[in-house]
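Other chains dropped; remaining ones untouched in position.
Naming follows writing order (A and B), and every chain is counted from residue 1.
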Amino acid sequence: MDAFVMRRIGEVGFMEKPVPDGPEPTGAIVRTTCALVCTSDTHTAAGAIGDRVNLTLGHEAVGVVHRLGSAVRGYQVGDRVAVNAITPDFHCANCQRGYPSQCQEMLGGWKFANTKDGVFAPYFHVNDAEANLAPIPDSLPDDKAVYACDMMSTGFAAAENAAIPIGGTVAVFAQGPVGLMATVGARLLGAGLVIAVESAPDRIELAEHFGADAIVDFTRTDPVEEIRRLTGGVGVDSAIEALGSQNAFEGCVKATRPGGTISNAGYHGEGEYVRIPRLEWGVGMGDKTIRTTLCPGGKERMSRLFRLLETGRVDPTPLTTHTFDFSDIDTAFAMMRDKTDGIIKPLIRFPA
Amino acid sequence: MDAFVMRRIGEVGFMEKPVPDGPEPTGAIVRTTCALVCTSDTHTAAGAIGDRVNLTLGHEAVGVVHRLGSAVRGYQVGDRVAVNAITPDFHCANCQRGYPSQCQEMLGGWKFANTKDGVFAPYFHVNDAEANLAPIPDSLPDDKAVYACDMMSTGFAAAENAAIPIGGTVAVFAQGPVGLMATVGARLLGAGLVIAVESAPDRIELAEHFGADAIVDFTRTDPVEEIRRLTGGVGVDSAIEALGSQNAFEGCVKATRPGGTISNAGYHGEGEYVRIPRLEWGVGMGDKTIRTTLCPGGKERMSRLFRLLETGRVDPTPLTTHTFDFSDIDTAFAMMRDKTDGIIKPLIRFPA
């Protein structure tokens, strides 16, 4: 089969690979029907997590069960399934502690396109299938369900970690796809005022579409001052970092009121340190909490995300600004890397 | 009366002041019997929170109710009481949100020797007395009860914030009086292994006395590596910063396992930023939580701290390395500032 791989740092392309063997007793092989390209794929290809040789890229995909391990109960070949970007074993100490995204070691639940081949191929392998295969309800099309694999799970987790009091105030720094889903998540979880910090006009438009009550364009105003103004001088109950930059992180700490929560979802890719502004952190005594997340996986969470799609609470498909056949994924990938043509998420369709 | 004041930055001394007026309907005047000097008093005198002119110092004291406001119910003149270092009004929005230490504004519950006269005087004023006067049980002597005002409340809060799982592992960075009480707190809250990071021999001895299972002397070994070794390579569930330094904070983040909690109790007094080591923080996705605290006050918490003293769970009096009459508090203050003669906490006795 043709797989779309990272050949080495800075070089991607198609490569012939065999359909995955097996699987082992607890695994499964899924035939891919639909995938999304994530900005983090382009970071990986650029070397963010070190070199990888001929590793298949991609971690957001849905498909059909092709083969099942002998010990996997509750599924049948032919079942439509989604697989979260993060595939923990759910058996290790960190999983049992309640941190499956940190399976075995820090960030260890992240296996696709990191420690094993990803999903940009006609078939992909799923470890611990009984825990990680999420059946897709009949009413949900693949191109909607695929948003549960990462964008919804990560964006909503950012909101869940933000400890939003009912009717509380939330600022979401950056409105890329994760930030937009964090905006949706903040609305879903009872925020009374959601402030989106963004400057790109098309993303501002989407932020408003997804329920932001106010927009702060940080190129026109100091975002911390503007957030304070919008909250009667006190700052927000919760701030969500959805970018992975020092500026955004720092803005979150400054914009949050004492006793509030900073929820970090952004991948911080540079520098030795991420810096907390000392005074606005209350010199370490301001009761501000800083939390982080990595996309939570597992079929149970996926079933709840699907329910939100089924009952119409959320429709993430406006994020799909472009659609490509798998044979053209190199174009999608390049556009995602360069953020051209107002791209938010490119949907990849696989031949039946 | 003679009060011990900060005249201006860098200068302290006695000064004649009138016994406090009033009080207002909700306040009280307490006659001081016993106090402790805190290192933070010396920081304040050195200018850490800006200039103060002729402000009475001190925030750890017990005494006897001298006068009561007309609206204060449940107390009588002559009652033995302790008053926490932090005296919130318990009525403002932050108090109602559950963050009384941030009363009205960040750190706003800290009033003694900050926004009003402190307790180093024969009489002191207590705002919102019905919430802040804590009756001392008959079985408790003043020189033990006074430890509830700050040392126990802050140190234990650091442990409470640390989200220690039962039988979990905890590292406490620095074994000054707050760190020692954090060590006690970690033991009280079910830690299975408490690692104390310290280099001063007398503090190491106290750490062992108060229940530390292991000592890491950071002058002899890399504390992060040693903590990893002591925890089978995984790091601690919880780390407590009890110093207020970049090194200790950074060590906490590095020594904590994914999904763990860093609980900051130290007052960070320098620099524009406190820095999070990016990689060991899981690039913002490692499920590590950073929390902070400022000594929680209020009579209800004080009653629980007193219970721990009454039933013998804790005896903080080994912290009292020196005792002075109030007329000699200037000596105690200088020793605390310079940390001479192995001083941990100097107890100040007031004339009857």
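Just so it is clear, contacts are C-beta pairs under 8 Å (C-beta built on N, C-alpha and C of every residue); 3 or more make two chains touch, one makes a residue touch a chain.
In this text the structure is predicted, and so the values were computed from the model without any measurement.
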(request) Could you tell me how many identical protein chains the full complex contains, when just 2 are shown? (result) 4
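One rule holds in what follows: only the chains that are shown with their structure count from here on.
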(request) Could you put a whole-Å number on the gap between the CA centroids of chain A and chain B? (result) 41
(message) If we count contacts the way the header does, which residues on chain A are in touch with chain B in the complex?
(response) 93-94, 97-99, 101-102, 105-107, 165, 234, 241, 244, 249, 257-259, 264-278, 281-294
